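All remarks here apply to the structure that follows.
All protein chains but one are shown in place.
Naming follows writing order (A, B and C), and every chain is counted from residue 1.
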Amino acid sequence: MIERILILLLFLVGFSGILARKNIIKKIFGLTLINSAAVLLFVVEGSRVGSQAPIMEQGISQVVDPIPQALMLTAIVIGVCVTALALALAFRLYQAAGSFDIDEIRRRVHDES
Amino acid sequence: MKRPSVTSSAIPLITAMIAVAAVLLPIFLADTPWPVGARDYLQENGFGDSGAINLVSAIYLGYRAFDTLGETIVLLVAVGGTIGILTRSGAILAEGYTNPDTVAGIDSSEEEIPSFSLAREKRKSHALRTHLLEVVTAILGPIVLLFGFYVMLYGHLSPGGGFQGGVVVASGIVFLGLGNRMESSTKLTQAAVLGRIEAAAFLLLILASISGILLGKGFFGNPLSRFTAVPEGFIIMLNAIIGLKVGAGIGFMCIAILGRER
Amino acid sequence: MIIILLLLILILAVYALSTSDLLQGIIALSAVSLLSALLFYLLNAPDVAITEAAVGAGVSTVVFVGVIRYTDRKDHSK
Partner (left out) sequence: MSLEDMVFLPVVLPLLGAALALCAKVFLTGRASRILEYTGVFIGLGLPWLFFVYITPMMYAGQAVSGVIGAWHTGVGIMYRFDGLAYLVNILGFSVAAAAWVYALGAGPKGPSFSSVFLIQTASLAAAIMTADLFNLFVCLEVLGIASYVLIASSDKPGAALASFSYLMVSATAMVFFLLGLYGLYRLTGVLSYEGIASALNQLPDAGGPVALVSLSLIVAAVAMRVAVMPLYGWLPDAHALAPHAISAVLSGVLIKTPLFALSRVLMLMPAGASAGQLMGYAGAVTALAAVVIALSQKDAKRLLAYHSISQIGYIVSAWGAAIQVGTTTGAGVVLMAAAFMHAFYHALFKGLLFLSIGTTVDRAGERNVYVLRGAGRILRAHGERFPVTLICFLIGALSISAIPPLNGYASKAAISYALKGTPHYYLLFAASIGTVASFIKLSRIFWPTPKGSAAVLDDVPAAIPWPIHLSQIFLGLLCVIGGLAAPALFAFVLRLISAGGADVAISLKFYSSGTMIKTLIITASGVLLFLGAITPKGSALLKRVRERRRDFEGLFVSFALGTAALAGWLLL
């Protein structure tokens, strides 16, 4: 219960970063944080049903649910790929506008077009 | 240059935060017992079905290999896109970007493979490159590579697998690039070579997924099961291909980012 | 133990978003990844732990630092 509340808080912190921070690098921080929150939620909850890692060596009988773990492998990688692309775009925007501030970037890009 | 006042825009943001919290609360508070049907099935039959002791690998490359294919494609596009965007962004606003004929970004018609290098003579700043770093990374590089291949190939038995091994291989490649002492042995850090490995591995991965269709085992079916009774062969093969592709792709991306000329 | 780790993660996350030095924020984020990896290991998820450590703390930090290096390290929006 407490774990889930903490993860929810982590998610909300990340989301507030996306919403309220003006610096786009901070916004990307927020994105990685909400992604981690989702991953944490799956793995923490999925590990409640057993007590052993899902590697079927001799004498293993009560493993945790491996499905959330396999899903989260994919989700982590996709999250990092999207982050990398977002950073590249942020770099390009910095080159165009000379700032990481979203309002400044919008203003500069708007003036030009 | 005036910035809009902070207080006027705060109300919608706070409303949005409250809305998100209210929507997510039921999901986070849900207390239903975790379902065990799939877990029990896998515990019983996972090894027999796929031949992998590591059940996560069994799902990742067996039961849900199609997801993994999608994931590697996301990685492929992200690496290509990141490098393309980073290398082509000059001072866009300054130099008449409005010319509609120069649509670049991914590439224009003829493209040259950009060259990056972590090698000493091509870099302007040496602030971070002490002699110690070069010696240590040069020695560690091959060892890290070897460890990466170990993680890659034993993914079906122990934690790890193609993707994780690939990332370790990528860091080995970066090490080799940093400790660039023996020119002859570090072809592996050249952008062109890495790009080739990645493209070839992607082609192999697609062919591996189709081979099941051609050999009558279905899409992403195990084509090797026609020749051998050991089911884990396909997982090892996929692990190796994915590891190569991920290692080359991420290594390429890291070298491109770290070795970018100002 | 799990709760302590989660609390630490939460504190680091708040720090990452509030510091005005982006490089410190990046280090805090990679610490979040490392702590998550430790947590996953404790929770019997070694595969996820390896991936999170390699990808979250490794690759993503490299990309972040690579972009920050030639641009602006400071968050001026305060």
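Heads up, the rule we're going with is that a contact is a pair of C-beta atoms (placed from the backbone, for glycine too) under 8 Å apart; a residue touches a chain by one contact, two chains touch by 3 or more.
Because the structure is a prediction, the values reported are computed rather than measured.
Every shown chain that the unseen chain touches in the whole complex is listed here: A, B. Touch with the chain that is not drawn comes from one residue among B:N54, B:S171 or B:S209, which is B:S209.
Remark: the residues of subunit B touching the chain excluded from display are 9, 12-13, 15-17, 19-20, 22-24, 26-27, 30, 32, 34-38, 41-42, 45, 49, 59, 62-67, 70-71, 73-74, 76-78, 80-81, 84-85, 88, 92-93, 97-98, 100-111, 113, 192, 195-196, 198-200, 202-203, 205-207, 209-210, 212-214, 216-222. Residues 11, 15, 18-20, 24, 27-28, 31, 34-35, 37-38, 41-42, 45, 67-68, 71, 74-75, 78-79, 81-82, 85-86, 89-90, 92-93, 96-97, 102-103, 105-106, 108-109, 112-113 are the ones on subunit A that touch the missing chain.
Assume only the chains that are shown with their structure count from here on.
Put simply, the C-alpha centre of subunit B and that of subunit C have 18 angstrom between them.
For the pair subunit A and subunit C, the distance between C-alpha centroids works out to 10 Å.
A separation of 16 Å divides the Cα centre of subunit A from that of subunit B. Touching of two or more other chains is recorded for residues 7, 16, 46, 50, 53-55, 63-64, 69-70, 73, 77, 84, 87-88, 91 of subunit A.
Residues of subunit B in contact with at least two other chains: 54, 56, 60, 82, 159, 163, 253.
Looking at the complex, you find that subunit B touches subunit A at residues 3-4, 13, 16-17, 20-21, 24-25, 28-29, 31, 34, 36, 38-39, 42-43, 46-47, 53-56, 58-60, 64, 67-68, 70-71, 74-75, 77-79, 81-82, 85-86, 89-93, 97, 157-159, 163, 253.
Of all residues in subunit C, those touching subunit A in their complex are 2-3, 6-7, 9-10, 13-14, 16-17, 22, 25, 29, 32-33, 36, 39-40, 43-48, 51-52, 55-56, 59-60, 63-64, 67-68, 71-72, 75-77.
Across the complex, subunit A meets subunit C through its residues 2-3, 6-7, 9-10, 13-14, 16-17, 21-23, 25-26, 29-30, 32-33, 36, 39-40, 43-44, 46-47, 50-55, 63-64, 69-70, 72-73, 76-77, 80, 83-84, 87-88, 90-91, 94, 99-101.
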